[in-house]
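Written below as structure tokens is the structure these notes are about.
Removed: one protein chain of the complex. Kept in place: all other protein chains.
Right after this comes subunit A.
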Amino acid sequence: MQENKQHLLENLLNDTSFKNWVYKKNRNDIAFWNNWIANNAEYIDTIYAARDIVIGIRFNKSELSEDFINDKLDNVIKKNTDSTIDNGAKSNKKIELIYATSVLLSGIILFFAANFFTATSEVIHKTGFGEIIDLKLPDGTTVVLNGNSELKYNKDNSRDVVLNGEAYFKVKSKPSTKAKFWVTTQDLKVEVFGTHFNVNTRNKKTDVLLDEGSISLLLENGNSTKMQPGEIVTYSKESDKIVHNKVNSNIKYTHWIDGTYIFNNVTLLEVMQYIENAYGIASEFKNPNTKNIVITGGIPNENLTICIMALEKASGVTIQKQNNKLLIIEN
């Protein structure tokens, strides 16, 4: 415990987000650390010690007068001239200096240019309809990006990603630095230490399904909520409604992992919307009553044809592909 605290103290003092909390600078960081403290009460002393150390003690500084310093400088320069610099070498020195300065200057320009490019270099992974890709982020996190989805992050920080669409995350935990992982959607921000979860931003809401570990959600309205494994939370900025549910056979949810879409108590209408989002192909229900058929089970998702065949079996309808549309016909 004592060792943990020492370790934590060191990490806190080197953590920019913690400094932001101390100086109340960044809304996300403030919310994160408030939440962290609420959940780690045993470390409260260490947190306060770290805060004190960051803020520090203020001293009245006595500065020497400029005249005094200049006087001392003159004395030193005089002594230097006597002993070291001979005039013959001076002109050579000047050329050397100009050369050194120009080398330095180009170095600085390069440095800024490099900085500029890395600062603005965003990495974007985009999938087309029906395309699923496995990503490995620079920090070791694996992401499975569903069809018609986009994942963005800054090259320097792959632990702060923006998601549009759907993705399954296996976040690599960083116990040594306790570095967080963030997924931002239009509705909320998922805050993670290291865990497995699914995020779906389709249909003007964000669903988060947590398989393993623990995460916090920072909602667009400023509130935050913690999730337990096996829980699914749906939040929409538009309606400002949040729904918590335990994943079990009674509730309705959609999940996908390892090549399978998992539907539980989901109507065929919703399944077809899901298919449309992932594969970009719309559906038409020839018989409106088939919209309400409830589906439970896994549907393989490698390709649309296999997916449709499995859906036909699960729902007892016939699905025909016609003019880039899926026609759903009662058997």
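Please note the rule applied: a contact is a pair of C-beta atoms (placed from the backbone, for glycine too) under 8 Å apart; a residue touches a chain by one contact, two chains touch by 3 or more; residues count from 1.
Assume contacts and distances are computed from a predicted model.
The listed choices are "histidine kinase", "MlaE family lipid ABC transporter permease subunit", "Glutamyl-tRNA(Gln) amidotransferase subunit A" or "RNA polymerase sigma factor, sigma-70 family"; the UniProt protein name belonging to the chain that is not shown reads "RNA polymerase sigma factor, sigma-70 family". From the options A:N34, A:N80 or A:S239, the residue with contact to the chain not on display is A:N80.
As for the chain not pictured, it touches subunit A at residues 6, 9-10, 13, 23, 48-49, 52-53, 55-64, 69-70, 72-73, 75-77, 79-80, 83-85, 93, 96-97, 100-101, 104, 108, 111.
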